[in-house]
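Below is one structure, written out as structure tokens, with a few remarks after it.
With one protein chain held back, the other chains of the complex are shown just where they sit.
The chains carry the letters A, B and C, assigned in the order they are written, with residues numbered from 1 in each.
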Amino acid sequence: MAQHGPAPTEPATAGAPEVSLTIPVAPEMEIVATAQADALGEYMDMPRDKIDEVKLALVEACINAFEHAHTEDNQVHITFRVGGSTGDWLEIEVRDRGRGFDAEGVESPSPQKTFEERRRRGWGLHIIKSLMDEVEIASGDWGTRILMRKYK
Amino acid sequence: MAQHGPAPTEPATAGAPEVSLTIPVAPEMEIVATAQADALGEYMDMPRDKIDEVKLALVEACINAFEHAHTEDNQVHITFRVGGSTGDWLEIEVRDRGRGFDAEGVESPSPQKTFEERRRRGWGLHIIKSLMDEVEIASGDWGTRILMRKYK
Amino acid sequence: MSETCKVSVERRGDVAVFWTDGYINNQGGEEIAREAYSELDRGARALVMNLEKTRIVNSIGISILIEVLEKVMERKAVLAFCGLTPTIDKTFRIMGLAQYAAIYPTENEALRAVSAPA
Partner (left out) sequence: MSETCKVSVERRGDVAVFWTDGYINNQGGEEIAREAYSELDRGARALVMNLEKTRIVNSIGISILIEVLEKVMERKAVLAFCGLTPTIDKTFRIMGLAQYAAIYPTENEALRAVSAPA
């Protein structure tokens, strides 16, 4: 590896083609954002079904920011990174400058709670974790940042 | 019109849903950018053929920045705005922080020059102007900004 | 604008067939729910939902489909899905929708199954 290599804090992503997208908090803008995941997934030859999984995970991260973050700037910031020597993975970072939440404290959902206790919501984060290969959530009074990666 | 209306410097765009995209200067990233024009065109119900025209104009603006701007940040910054009361137009602003050029001084192309004098390049800006309804070019040592609008 | 899911419904005896086209979010889910309740009120015994023209159903959309499923079960009717993409199928399984509603690959299979005498 050359000396101009990765910075210590972002080991795997330095040098990866990076695309940033900012969308407004507005109905259906999450779908507009998925167009970017689609285009980058095709660019890196990710199989269609995996692209669909990435798109749904992105949708869930966006609608969480829309619904729960109460951002001041009314925006959601998304960064896409294609990494690995032959475009092996797609990483998506979704950030809001909202009020944050206690990610550890979120109760896990289950079909039983959903059907028997009629608590039908609360699946977003679980779906993101199920569909992506790696997920990291950081949240605080500065907002929320979800980092998720899918290998092709 | 309500009093919280447009700021004087940006008369027609205030309040319009705005999406910003930053792409790296890299092969085919212009196509990745067109995915956003596609998604916003569909969002606002712009006819398919007009979306295609917008996409080609966007491609031309991006490859100009890739090829001629010699940017320091290696990026092209794009802002999409959907405006009008029912999503009547799509505005795209393409900015680079490159070396700029004298937009007035660019010689216009013609089929004759292309075929008889074999000067086959030099069509990008002309194509942009032909395909979009309104085009504004500003350029200087700070870089270049192309603002283009298409009505649906 | 145009991403919004379009829903069309056709009645075949006591089976109502739904075709969705586009993104199913809260709005799309509510549109489906409205149509579903009206079919149940008009005596439908089975609902078949063909989602082949839908590529994304978000978790809010699914939560509304689950509400519909519960209403369907209360009325002793049945709900079957078909034409799911692998991702939608996976999400329906994760959320448990697949435990209470039947999922078939094609509309024909779904129709055959809900029309078979119990």
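Heads up, the rule we're going with is that a contact is a pair of C-beta atoms (placed from the backbone, for glycine too) under 8 Å apart; a residue touches a chain by one contact, two chains touch by 3 or more.
Remember, it's a predicted structure, so these values are computed and weren't measured experimentally.
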Item to check | Touch criterion as defined above, residue of B:Gly87, B:Gly124 or B:Gly143 at the omitted chain | outcome: B:Gly124
Next on the checklist: Give me the chain B residues in contact with the hidden chain, please.
Outcome noted: 27-28, 30-31, 34, 49, 52-53, 55-56, 59-60, 63, 109-112, 114-115, 118, 120-121, 123-124, 126-127, 130-131
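The rule is simple: only the chains that are shown with their structure count from here on.
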Next on the checklist: Suppose chain centres are the mean of their C-alpha atoms. Which chain sits farthest from chain C?
Outcome noted: B
Checklist entry - chain A to chain C: how many Å between their CA centres? => result 27
Checklist outcome for this item: Chain-centre distance (mean CA atoms) for chain B and chain C, in whole Å, is 42
Checklist entry - Which chain A residues reach two or more other chains? => result 28, 31, 34
Checklist outcome for this item: Multi-partner residues in chain C (2 or more other chains touched) are 1, 3
